[in-house]
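Once you've had a glance at the structure underneath, I'll fire off some questions.
The other protein chains are all here in position, but one chain of the complex has been omitted.
Let's look at subunit A:
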Amino acid sequence: MGAGHAHVLHLDRDTPLHRLPPEVKIAAMVSATVVVVITPREALWAFAGYAVLVAILAAIGRVPPGWLAKRSLVEVPFVLLAVALPFIAAGEKVTFLGLELSRDGLYGGFNILAKGTLGVLLSLILAATTTTRDLIVGLDRLRCPQIITQIATFMLRYLAVLGGEARRMRIARISRGTTRASCGSCAASPPEWARSSCARSSGASGSTWRWWPADTRGGCPPPGSRSGRPPGASGWLPLPCRWRQQRSRGPR
């Protein structure tokens, strides 16, 4: 699993769901997922109800069904497991269309499929309506230890920069007529990454930590941290936003 991360993007809309404070959305999403998971797998009607609620949520957030379907593909390995379970699981057998299937496996497969899909859809709706920067603000307001939000902030920042660099290198390669595009598009190969990140952190400009934001020495609070100040447009993570804008506008 793990394919398709780069394609999961925030949808820039103005809906009640987008305007909701990020900490509320994170808490709601986590508790909704917990409720889905502890629902007994035999309660088929409950899952139908959840599906309707998720559809209403997606409609409020103006998240297109096609967008959701495409991004749900991360779930494919588990769908395969769910499809296989009726054939490989133990227990009482039932015959359906000439196939001998395990009743426990059928329920198990449905369980993984329904709970997995609902969980995936919930987190995709969160992703569609929350920027990564807001996500960190939300985690911070939920009293997530600062060391974790700090690492996450740096991670998203560097991902954006390295992603941008890889994209530029890819364009440069294509312009030179090289077709090694697939390699360039994957956020740099290990030695490339190591070299460019070392170059980043040693910097020729005299300042050792060029990427280290000036106001965060010894603290590193993301914008709108517990002080309650909302993140401004010129907030702490401009790069991912810019990168996202480029990605959503540009052809690729």
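We take it that a contact is a pair of C-beta atoms (placed from the backbone, for glycine too) under 8 Å apart; a residue touches a chain by one contact, two chains touch by 3 or more; residues count from 1.
Note that in this section contacts and distances are computed from a predicted model.
Missing chain, UniProt protein name, picked from "Carbon-monoxide dehydrogenase medium subunit", "Nitrite/sulfite reductase", "ABC transporter permease" or "Cobalamin biosynthesis protein CbiM": "Cobalamin biosynthesis protein CbiM". Looking at A:Leu20, A:Ala51 or A:Ala152, the residue that reaches the missing chain in the full complex is A:Ala152. Note that of A:Val37, A:Val52 or A:Ala69, the residue touching the chain absent from this view is A:Val37.
Residue positions on subunit A in contact with the hidden chain: 1-6, 8, 26, 29-30, 33-34, 36-38, 41, 71-72, 74-75, 77-78, 80-81, 84-85, 88-91, 102, 104-105, 107-109, 111-112, 114-116, 118-124, 126-127, 130, 132, 135, 139, 145, 147-148, 150-159, 162-163, 186-188, 190-191, 193-195, 197-198, 200-202, 209, 211-212, 217-218, 220, in rising order.
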